[in-house]
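Here the complex is missing one protein chain, while the rest keep their positions.
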Amino acid sequence: MTDASGPPIITLLTDFGLQDAYVGAMKGAALGVNPHLQVIDISHSISPQAIRQACFIAQSAWPYFPPHAVHVAVVDPGVGTERRAIAIQTDRGTFVGPDNGVLSSALPDDERPHQARAIAVPANSRVVSITNARYLLGSISATFHGRDVFAPAAAHLASGVAIEELGEAVPTLTAFPPFRARRAPDGTWTGQVVCIDRFGNLITDCRNDGVGNVDFVIEVLGRAIPAARTYAEANGLAAIAGSTGYIEVVLSNGSAAAEFGAGIGTPVVLRPAQGRRYDLAP
Amino acid sequence: MTDASGPPIITLLTDFGLQDAYVGAMKGAALGVNPHLQVIDISHSISPQAIRQACFIAQSAWPYFPPHAVHVAVVDPGVGTERRAIAIQTDRGTFVGPDNGVLSSALPDDERPHQARAIAVPANSRVVSITNARYLLGSISATFHGRDVFAPAAAHLASGVAIEELGEAVPTLTAFPPFRARRAPDGTWTGQVVCIDRFGNLITDCRNDGVGNVDFVIEVLGRAIPAARTYAEANGLAAIAGSTGYIEVVLSNGSAAAEFGAGIGTPVVLRPAQGRRYDLAP
Partner (left out) sequence: MTDASGPPIITLLTDFGLQDAYVGAMKGAALGVNPHLQVIDISHSISPQAIRQACFIAQSAWPYFPPHAVHVAVVDPGVGTERRAIAIQTDRGTFVGPDNGVLSSALPDDERPHQARAIAVPANSRVVSITNARYLLGSISATFHGRDVFAPAAAHLASGVAIEELGEAVPTLTAFPPFRARRAPDGTWTGQVVCIDRFGNLITDCRNDGVGNVDFVIEVLGRAIPAARTYAEANGLAAIAGSTGYIEVVLSNGSAAAEFGAGIGTPVVLRPAQGRRYDLAP
């Protein structure tokens, strides 16, 4: 919603890639509603239909935008079916897309379930089902709601249209659990790789702040990786408290993913090390 | 041309890729003319010199922008030769680039020829040859008119310079036919694949509205593909009335292009099916 803090901003996160007209058509549909919009690309390189990957990218980028931004996330294998189109408004931003769990990345960890499921809308958020044709393109295709529904709806929201105008409030939304390794009583964390970035770094679901002021070793496919503080300090393989809030395994001057042949879902175990090496406290 | 409906917008469609400085230099040259411009990327991933691919992307994105936008399309194997630099103004937008046929994507189907050739400028459009050095960079290279000619000319047009200021009106422009399969007397359409998108969907030149309220089967490389309404409803291979206005062949949870080994130009035949399945009417 436009507020005193600035001009309208919408961001786009999709699996549409950059080779086709899909992203351009979304931008046109948004600017057709309001040519004053700033349209910001987050990423269009989500793997096709990779909903959980979109969650990780979303939670790593959205929090840095001003709260009047409207964030569109379209990774939408269910387009054209009965899955709902929703908008969520919180004090951290407004979020628009299919109700398939990606938008729950906008919620704080403690408002999210332990397993993927429909949850009640949190007390401090509002969720509507986007249905008001006045705020959509004149003709809605069965296969491209990014252009026909989500971009124009987001453009209207960013331009000051109240969320209630878009459709009826709904009591539930689909939500995923936070990315979070499991902690055993002995202080060991059992988790997995949740993202492989461009550099081949293996980002795990072991949170930096879960580790705290404790030295640790992380095990990946049978190898124990020591901790380091920066990429430059890594000497070969190292585990680093990453910028996304999670421990990541890196290889200096190389790709840890290629070194391990690791992928999304590769299991990791993080355990206290003998002898303190680095202080990872925030 | 800037109008009451909003701030100046230019869009960019090129085969320059994103790894080099070419796109950045074009943006700089445009913002150097007018730093208030919104510069919107449509795609820079057109295959090198693939003029017809650029046509398909252009026609799938341009119509969604507001009519005061200025669209730049630079896929330009003839740069530095005698090919003209032109600007076209219509009531749907303004279009800037080499006169090699890509800009004819801005014209309605009924203003376009049956075969690629020079056509007379349609009555409701104006075309000029861009020659006025006042609106170009001070030094024009022989190999990069995107930066030196088209970006600054578009920036001036978007900022309110009248199209006649850029150069003399010209009576013809190079035009391609619309993407359109041929219809036989028995109701069969003979066409081809004209675009393969990121998902491996095979977009054909069989128009959705050509099919109308008729159930159909599409044949690709000897296999008959049944129709479906959405990606989610496809069970294996299916033909869908796509969001670009054309029938596309998709594979649920996979790439139809990889399944068939199909490419641009792969022939397709669309024929009425026995037994109605879906209503594809708009």
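Letters A and B mark the chains as written, and numbering starts fresh at 1 in each.
As a working rule, a contact is a pair of C-beta atoms (placed from the backbone, for glycine too) under 8 Å apart; a residue touches a chain by one contact, two chains touch by 3 or more.
Bear in mind that the values here come from a model prediction, so they are computed numbers and not experimental data.
J.: Using the document's definition of touch, tell me which of A:L18, A:V33 or A:V121 contacts the absent chain.
T.: Hidden-chain contact among the options goes to A:L18.
J.: Of the listed residues B:R52, B:R84, B:R147 or B:R207, which contacts the missing chain in the full complex?
T.: Here the residue in touch with the unshown chain is B:R147.
J.: Have a look at B:L31, B:A116, B:V170 or B:V217 and name the one touching the chain we're not showing.
T.: Of these options, the touching residue for the absent chain is B:L31.
J.: Tell me, which residues in chain B touch the chain that this view leaves out?
T.: 15-25, 27-29, 31-32, 34-36, 38-39, 41, 48-49, 77-81, 139, 141-144, 147-148
J.: Could I get the residues of chain A that touch the absent chain, sorted low to high?
T.: Counting over the whole complex, chain A touches the hidden chain at residues 5-7, 9, 11, 13, 18, 38, 40-46, 56-58, 60-66, 68-69, 195, 197-199, 229-233, 240-244, 253, 282.
Everything that follows uses one rule, which is that only the chains that are shown with their structure count from here on.
J.: Compute the distance, rounded to whole Å, between the mean C-alpha positions of chain A and chain B.
T.: Taking the average C-alpha coordinate of chain A and of chain B, the gap between them is 32 Å.
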